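Quick one: the structure is below, and I'll ask about it shortly.
All protein chains but one are shown at their positions in the complex.
Naming follows writing order (A and B), and every chain is counted from residue 1.
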Amino acid sequence: MANPKVAFFKFSSCAGCLLNVLNIEPVLLTVLSVIDIEFFVMAKRENHNGPYTIGFVEGAVTTPKEVLELKKIREECAIVVAMGTCACTGGVPSIKNFCGMNQDKMTKTVYAENIYDPFLASIPAKGIDHYVKVDAYLRGCTYDLGEFVELIKRTLKGEDPLFRPHSVCNECKLKENVCLLVSKGQPCMGSVSAAGCGALCPSLNRQCEGCRGPANDCNAASLAKTFMEDLGLSKDDVVRKFRKYAGNTPEFSKGAEAAL
Amino acid sequence: MSDRRLYVDYLARMEGDGAMDIVIGENGEIKKAAWEVWEPPRFFEAFLVGRKVEEAPELVQRICGICPHAHHLASLRSMERAMGIKVSEQTRLLRELMHYSDWIMSHALHIYCLAAPDFVGYESVVAMAGNPDLLPIVGKALTAKRLGNDMIVAICGNEIQNRTSVLGGYTAVPSKAALQALKERLKAAKEFAYETVKLAVSLGNVEPYNKLERKAEYVSLYDPKRYPINEGRLISNDGLDVPDEEYPIWILEKHVMNCNCKHAYIKGKGIFALGPLMRVNNNFNTLSPDAKKAAEEVGFSVPCFKPYFSIVARALEFIHAIDASIELIDVLGEPKLEEIKYEYKAGESYAVVEAARGSAMHGGRVDKYGVIQKYDLIAPTARNIAALEADFQAFVPQLLNLSDEELTLKCEMMIRNYDPCQSCATHSIKVNLRREK
Partner (left out) sequence: MLVEAFVLPKADLGSFVAKLKAGYEVIGPVAKDPEFVFAPIDSAADLRLDYDTTILPPHKKYLAPPKETLMSFSGPAAKTGEPAASGKQLLFGVHACDVNGMLSLDKVFLGTYPDPYYKARRESTVIIGLNCTEPCENGFCSSFNTGPGMDTGFDLSLTDIGDKYFVCVGSEAGKTLAAGLAPAADADRIAKGKALRASQEKILRHVDTDNLGEFMHQNVDNPVWEDLKERCLACGSCTNVCPTCFCFAVKDQIDLSLAAGERPRDWDSCQYLEFSRVAMDHIFRPDRAARIKQRLYHKMTYFAQQFDGSPGCVGCGRCATYCIAAIDPVEVMEDLRDDPGEEKAVKLYTPPDKKVTPETNPWEPLPAKITAIKQQNYDNKTYTFSFVDPAVQEKYSYANGVFNEISIFGIGEVPISISSCADVKGSFDHTIRSVGNVTKALDKLQVGDIVGVRGPYGFGWPVEEMKGKNVLVVVGGVGLAPLLGTIKHIANHRDQYGALEILYGARSPKDMLFTDEFEDLRKIPNTRLLLCVDNCMGMEWGHNIGVVTTLFDKMSSTPDNTVMITCGPDIMMRFAVKDLLNRGWSPEQIYVSLERRMSCGIKKCGNCQIGPLFVCQDGPVFKLADIQGLPEAAL
């Protein structure tokens, strides 16, 4: 059976998720022997057109041109994977959706002149599933390499990777971490954020900032209340926390709304 | 005879989305030599207004996945300066080690994965790995890159986006055992670093690359006592010498007719370039002794105005980064977890750090509650556009005898000399292209 054809695409993002693909060194050459990378402009000069078996898409969609490109990618790829938080929920680029400036003002703040090509005009930043159906999500800024390799293994076998979307709290407790919120009064968002990162930040004494987006059935409104009433965060602080990596998601929106 | 047009619509082996458009007239005159950055802007400077100051270093990391630490550190230093926060010596040292780790990773990545394939005639490092003669060196390159990554993970927790470095210090510090283990690996990597210098010279010191020279103004940080990475004065090889926090006064932009992007220039002077070649030119004496010795052995000296030798400069910095990291590990000894404490204060300041690919500049204004009122950032890549286009103008006429395909590759390599980060560059480039059919 021929190796699956894999393509890597990038929209509005930092390219960290693409770079991360090259960070699986211990298994990089093995993985490269079981998949054929047909399109990966950042790493290769010779790239081929589709169709592809798997398309990894990094980045939020922020221009009409990207929307059209994304729809073409959906047609060309049997499996589309949203790679990284920007593609999953809009990520850091989506902060501009909520910053209180309209697009015109934003453009003037950053640029001296206006952008006048409508094809390239900036629209609210969204994750790719706002426009196309997505088959799998690699959450995180940036995603966990273990999950990336797991996704490849399971896709090669034709199986659902069954990533578990419960909260980061589980991973902290299994490592017996001191709870940053309960024991240290830090505004950790782990209780409402999707696990899979191994509770990376809380294990390093850094509160979870929710970079993987919401956990299943999370209760952001309750956490917002805890932040304000028990930890003394201001309303603005709480809104900022829920509108950082996944402000577009309905779950985190509830957290922001609970403070407004 | 009609014009020759060299057009690449999606430049490979660089970060982000960009295109190259060169139009050569019948008589060999350069009618157009443009590097077009298609990367959509994300408006960091706009949405940072209204965020808290401690979020700035976290968020600006996400400008670029290859040089996140540079943005992070420039933001940290400028915001701490603005609010008068002093950090401990241990924090300062950890930040240097963190950034050198990034240099090690980034230089290995650039030299072997992004640039070398062109020099040896392969379309990618993956293709290089397919050649059994080249497989060993590809393996060693990946090992070196892995070392840089592991160093970053030991300090930051994550390969790409740092977790532990925050305003005022670190939430977690590496153990002495972890640092010592890294030190052993650094010592073992020295051999490969020397090989890399030799390889880089062998690749760059051939025709036509060694003939393509353009005297230019080179800007970087400078410190008479140590090679600059996180701190220094902002200088050039032609008279600029100012404190780094004054960069907004001295580094300006202007719109140039018939050009798709703004050109950066030094106030009262002209265009300039940033990057490892520029740093090495300005700071050769403070490179580590072994790096200087390696340069001597291969016959590299400064001043060097050959852009294709940027790969050599990177290789020399690779040696230096290993030496500097070992020294830092020795000084750090057993890092202690320190409490992070600071107060919000109104203020405004700016700072420059040296990303692997050149100076990154951040800064802004904060109010007394720690809310950002204004934020400014400049990525090195954008500052190099004018230099690149000057390279096109200077070098393409010397290469007209090459076929379109070969000339296109040489022009792409000219761009890759600057190791551009197009996602970083995008915010300050006017993206208003109209494609002419």
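Simple rule for what comes next: a residue touches a chain if its C-beta (ideal position, glycine included) is under 8 Å from a C-beta of that chain, and two chains touch if they have at least 3 such contacts.
This structure is a prediction, so every number in the text was calculated from the model and none was measured.
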Check: shown chains touched by the absent chain are A
Of the candidates A:Ala78, A:Met101, A:Ile123 or A:Cys179, the residue in contact with the absent chain is A:Cys179
Touch with the missing chain holds, among A:Gly16, A:Pro165 or A:Gly196, for A:Pro165
Missing-chain contact among A:Cys99, A:Cys218, A:Leu233 or A:Ala259 belongs to A:Cys218
Interface residues of chain A toward the undisplayed chain are 27, 30-31, 34, 149, 153, 156-160, 162, 164-167, 169-170, 173-179, 181-184, 190-192, 215-219, 221-223, 226, 230
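As a working rule, only the chains that are shown with their structure count from here on.
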Chain A and chain B have mean C-alpha positions lying a whole-number Å distance apart equal to 26
Residue positions on chain B within touch of chain A in the complex are 10-17, 39-47, 49-52, 55, 58-59, 62-66, 68, 109, 113, 117-118, 123-127, 129, 142-143, 145-146, 149, 157-161, 163-164, 166, 171-172, 253, 255, 262, 337, 412, 421, 423, 427-428, 430-434
The answer for chain A against chain B in the complex is residues 10-20, 22-23, 25-26, 28-29, 32, 37, 40-47, 62-63, 65-66, 91-93, 95-96, 99-101, 105-107, 109-113, 115-117, 120, 122, 125, 141-142, 145, 200-201, 203-206, 209, 211, 237, 240, 244
